[in-house]
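For this view, one protein chain was removed and the others were kept in their places.
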Amino acid sequence: MRMSVPLRRLRQAPRHLLVCEKSHARHARSRHAAHVRDHAYNCRVSFLIPECGTLPEVLKSTIADVGEYYLLRNLSLHELVTHEFIDTFVKKGSCHALTYNTKIDQDNTAALLPTGKLILSVDKDTYEELGLQGRPSQYSGKKVMRYIITIDLMDPSFHPDSKKHKRVLWALKEKKPLEFDFLLAWCNTGAEGSTLMSYFPKNQIQTLKPKITFSTLRDLQCPVLQSNELQGKPEESCSTEELFEWLGAVLNQVSLDNKSFSFLSTYCCPQPNTIVEQAFLCTITGFIIPEAIIQLLEKLCCYFDEPKLAHWLTLTVHGFADSPVSWRESEHGFHKGGENLYNFVVFRNLDYWLQMAVGTNDDCPP
Amino acid sequence: MARADPPPPPPAAFERRVLRSAAEHHYLRVRLELPDGGARPSAAQFKQLVVTALRELHGEVGAALPVDVLTYEEKTLSAILRVTSSGLVKLWSALTLLGFYQNRRCAFRVLQTSPFLLALSGNSRELVLD
């Protein structure tokens, strides 16, 4: 009796969600691009193409086009709500900003979405000092220790002379000045890209390039998949969960050929599977904006324009563990982990599977 | 990207499945810390140490918990472990309370846990971007 509660807690794993969808990339109502666009903050993108030895030129140049981003040191938050900044960047293109090296379960965090929404996730003390209207964090528990403040910089009523704007500026500049390091990316079709560099002082801003690695995996065991069978079919094809674990194993260099009696590990590639002679793996790490991922996904679909040996390929995207949102404006938090990631399996006929995974402090993905 | 019509087989109809807290396994990225100059365990010794930790805290039932050492790097003493979801707290607490390896002090550091192995391949808290 006495042990019942602790015993139960010993067996409970933290909450998590995995959403699996299937559809067709050329279907008029397919939401694949929307799902990518709605996931604003991405730290790593990987794609795996079985039966591929060298990357086609068009994919090489797409990777090379994944834009630079910027690291802004010690930026006062109020600089992001000045009208000069809003007019120059937020209203002219899509502007992404996320605080760097802040931990959402411990520190204050801020993010500027491409929609022009500035989201602050702050602790109770900061919230009270700021005096801006917000709401308690969904994941703060009974005793509210964290608050979310959303400021719409694109709101027409947020013009320079408005009471609202003055109040926000005063709160962030005088009342409780907040300073962060920010990751920043700005994408503006058909305009010069150097403006961010010239807008901020040289000693404060630094250009960073995404890190790109390539590798070729030899004799890789790959699960057999059928695009119309999300749950798989015994003896015929593997399920979406099996694929998801297998891909995790491949990306973490886990050995796939163990036996049930192996001492170290009993993990093995799901059945049925085939061995492919080689597979191409590319990983891009940085502050990657959704536009670049949509481009890459599109080019990966075009990979199947010409006949290929591969039956499918995958594109995996990792979100930031400490971002205040996952998809759209859904609140995201960090409990034991801050996972928010998604993976596409694109089939030869352009059917696709989309898997979206989140951890304990997250809403259900869209 | 203009493209010809989709290939002959009918395109997959939209389907959505939501799996709530359904992961069969949880994964832990761990690192073992040893005093300088201590002997480094081989992969088999490492696995044995994990089983010992489970037995010390949770007895024979604990030691019987299926745990897989998916990867192990002797140089850095880091590993990825897989455990049945219902055994996560037990494995984690056993590693935390383990204090000795071959009569010398040691400490297990759990660097990341997730119900998704894929999440362990892109942890933004460990990325150094600048």
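We call the chains A and B, going by the order they appear; numbering starts again at 1 in every chain.
As a convention for this text, contacts are C-beta pairs under 8 Å (C-beta built on N, C-alpha and C of every residue); 3 or more make two chains touch, one makes a residue touch a chain.
Assume contacts and distances are computed from a predicted model.
Colleague: Of the candidate names "Ribonuclease P protein subunit p30", "Queuine tRNA-ribosyltransferase accessory subunit 2", "Exosome complex component RRP45" or "Trafficking protein particle complex subunit 2", which one corresponds to the UniProt protein name of the undepicted chain?
Modeller: Of the names offered in "Ribonuclease P protein subunit p30", "Queuine tRNA-ribosyltransferase accessory subunit 2", "Exosome complex component RRP45" or "Trafficking protein particle complex subunit 2", the one UniProt assigns to the missing chain is "Ribonuclease P protein subunit p30".
Colleague: If the full complex is used, which shown chains touch the chain that is missing here?
Modeller: It touches the following shown chains in the full complex: A, B.
Colleague: Who touches the missing chain here, B:Ser21, B:Thr52, B:Ser78 or B:Ser93?
Modeller: B:Ser93
Colleague: Have a look at B:Leu19, B:Ala63 or B:Val110 and name the one touching the chain we're not showing.
Modeller: Of all options in B:Leu19, B:Ala63 or B:Val110, contact with the hidden chain holds for B:Val110.
Colleague: Who touches the missing chain here, A:Ser61, A:Ser76 or A:Gln106?
Modeller: Residue touching the chain left out of view: A:Gln106.
Colleague: For subunit B, which positions touch the chain that isn't shown here?
Modeller: Contact residues on subunit B toward the absent chain are 33, 35, 56-57, 89, 92-93, 95-99, 105-110, 113, 125.
Colleague: Can you name the residues of subunit A that touch the chain not displayed here?
Modeller: 2-3, 5-6, 9-10, 12, 14, 101-103, 105-107, 123, 125, 141, 143, 145, 181, 335-336, 360
The rule is simple: only the chains that are shown with their structure count from here on.
Colleague: Just give me the whole-number Å value for how far the CA centre of subunit A lies from that of subunit B.
Modeller: Distance between chain centres, rounded to whole Å: 22 Å.
Colleague: Within the complex, which stretch of subunit B touches subunit A?
Modeller: Within the complex, subunit B touches subunit A at residues 1, 3, 5-7, 9, 11-27, 43-44, 47, 66, 68-72, 80, 82, 85-90, 93, 112-125, 127, 129-130.
Colleague: Applying the document's contact rule, which stretches of subunit A touch subunit B when the two form their complex?
Modeller: The contact residues of subunit A facing subunit B are 9-24, 26-27, 29-30, 43-44, 46, 71, 100, 103, 183, 206, 208, 227-228, 230-231, 240-241, 244-245, 247-249, 251-255, 258, 263-267, 285-287, 298, 301-302, 305, 316, 318-322, 336-339, 341, 343, 348-352, 357, 359, 364.
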